[in-house]
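The structure appears right after this line, and notes come after that.
As you look at this complex, bear in mind that one protein chain is not there, while each of the others sits in place.
Chain nomenclature is as follows: A and B, assigned in order of appearance, with residue numbering initiated at 1 for each chain independently.
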Amino acid sequence: MVKINNKKLAKFLGFKAIRLLILLIVIAAISFIMIQLSPIDPVKAYLGQRIVSQEQLAIMGEYWGTNLSLGERVMGWLQTLASGSMGFSLIYRVPVTEVIMQKFTASFTLMIVSWIISAVVGFGLGVIAGAKEGTWIDKAIKTYCYILQSTPTFWIGLVFLMVFSVYLGWFPIGLSVPIGQLSDTVTFWQWLYRLILPAITLSIVGIASLTMYTRDKLISVKKSDYFLFAQARGESFWGIIKNHGIRNILLPAITIQFLSFNELFGGTILVEQVFAYPGIGQATVAAGLRSDVPLLLGIVIISAIFVFMGNLIADLIYKYVDPRLRGDDDE
Amino acid sequence: MAKLLEVNNLSISFTQYVQGLNRHDLKVISDLTIDVAESEIVAILGSSGSGKSLLAHSILGILPYNSHVEGEIKYRGNVLNQELKEKLRGNEICLIPQSVNFLDPLMKVSEQAIGECKDEKEHAEKKIKQREIFAKYGLDESVDDLYPFELSGGMARKVLLSTALIEDPNLLIADEPTPGLDKKSVDETIEDIKNLKENGKGVLLITHEIDVALKTADRIAIFYSGYVIEINTVENFKNADNVLHPYTKALINSLPKNGFKLTEGVQPLDVVDGCPYYENCPIRLDKCENNKPKLVDHNGVMIRCFNFEEASDES
Partner (left out) sequence: MSEMPWYNRGLFSSLNLRQKTLLTIAITGLVLAIIFICGYMIDANLPTNFAIKMKPPSFEHPFGTDWMGRDMFIRTLKGLSLSIMIGLAASIISSIIATILAFVASVNKYCDSFISWLIDLFASVPHILLIMMISIGLGKGAFGVMMAVAFTHWVNLTRVLRAEVLQINTSEYVALSKRFGKNKLWIAKEHILPLVLSQIFVGTLLVFPHAIMHESSVTFLGFGLSPHEPAIGIILSESMSYLAMGAWWLAFFPGAALLIVVLLFDIIGDNLKRLVDPSQAND
């Protein structure tokens, strides 16, 4: 059904790749400068209240690189980048790429599961609210979204923990892996069981924005001339919603869902912190609090790529699925 | 000939919110009376953007929620309430919409002509019929798979007409069928509409192009500032002396073949107490300022003017 012009696609992707490269360089540079300018001393931040001797302090200064000048630090960082690695994580003591690979995989499942939940539920609720505009069910859905949009994600997580884990005891408190077990020996069901609460929490905020978007889109479709004409032709209400409404809002809704990768990643950081889920979010917080600069920079870059991919997919959907744009050969 | 459609004293108004959220009522159609018989084409002629389309929407029961409707609409003698409208629209009464905007932008045109179907069997039957109608209007099979945005103006017009004919309706409402078309397509459209009449159908033609109305219709209703001010036969429109209302006379005189005599003044936008044409009228009476004339029968011509109301009283 979808005819793809390979040459055009290659050109488009090439153009996007260059953009991404420039973006990553600028982001990495800004982030690096920002952290280096920070008045927070990483050694002190790492030690917290502990008291150590001068010698130990000197060793730690060397480890963190605080004894080097800003110029030396920039050079060192550029050298590592030039050699094609992202350096060593200071707190995990393994290469940054390894930490990110492991943590990001865990988070990716969490994010994808909640992304799918919020897409399905959000779109469904949006269609119902939009179709039934002005009725009590629309008002209920709207109120629900309105309140959820004003609710901090991490507080929802806390409330869920209190209700489902502490009060009802259905789920464990924190930790995605049972204590005393290695993460690779966890069964699928154990893992899924521990994924439920964080995934639902993370999906809730996404549901609210997608529902409101879908609702508004459907209402504007309901005001369109073609919706009016379909009514004038005697088509049934739900038939029109199905044939013309969903047909016209599905594409923008999917697009908006891909554009939500930004909020998804941000939400993950908070949700993982609440549920002690060992993913990229926890690594981010740890890296930030304990000044693990290489890891933090690596995470910023991977998050930028993640968000970029979402935007790219959204772009591609519009360019190659919408028949109105598919035909245009000029850029 | 049996009357298909009768509209009596129809008024449509809207509630709006303007800056600062103050309420504002807007009257678009006032006291409109008109009828259409079988094998007859009746045109409603009025300037563009004056709300004529709302008459069509009202007949089909698709007015927006913030509208307020008074008056009565009958189809074959039965009062058209919302329930009956919903039953009849799409099969007995069909709309030929204004533009390609009335087609779903993401649906192939053949599917749109076919419309909603209960099952595969119905779809297959309608598919054959759709092909027949498309072929009749010279749309070959490649057109079936096009999306609305890919249609040319003339093709779009024919597709829109086809959507109305697939159910074989008795009454067609053509809403501004000609704007934006080239001369050839306009003539074809006029022919197409006239053919409908030959097949015994009634057509309510809503247009702002006097030329199209003159070439197509049997009777023409003049729509001015929300009111129908005159309904006259197309023969009488050939000569300015045979139409009654001063505005209609001015309109005919402004035609190119009659020397472009342009009339002064604009249509009032606000609600006025008296005759809407009072400001511009050459034969106005004193009472025209504060009293509204009614639409009355004057020797078979419907006219809204005190000059003729009195004349008919005397006779």
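Here is the rule we use: contacts are C-beta pairs under 8 Å (C-beta built on N, C-alpha and C of every residue); 3 or more make two chains touch, one makes a residue touch a chain.
Remember, predicted model here, so these are calculated numbers, not experimental data.
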Would you mind spotting which of A:L197, A:I219, A:I249 or A:L295 touches the chain that isn't drawn?
A:I219
Identified contact with the non-displayed chain, of A:A58, A:V120, A:V159 or A:L192
A:V159
Tell me which of A:I269, A:L295 or A:A314 is the one touching the absent chain.
A:I269
Of the listed residues A:M34, A:I59, A:I112 or A:L192, which contacts the missing chain in the full complex?
A:M34
Against the hidden chain, subunit A presents residues 23, 26-27, 31, 34-35, 37-40, 133-134, 139, 142-143, 146-147, 149-155, 158-159, 161-162, 166-167, 173, 219, 262-263, 265-266, 269-270, 273-274, 284-285, 288-289, 296, 299-300, 303-304, 307-308, 311
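Here, only the chains that are shown with their structure count from here on.
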So how far apart, in whole Å, are subunit A and subunit B when each is placed at the average of its C-alpha atoms?
54
Subunit A to subunit B touching residues, read off their complex
134, 223-226, 228-236, 239-240, 243-244, 247-248, 251, 322-324, 327
Along subunit B, where are the residues that touch subunit A in the complex?
57, 60, 62, 64-65, 86-91, 94-95, 97-99, 101-107, 115-116, 147, 149-150, 163
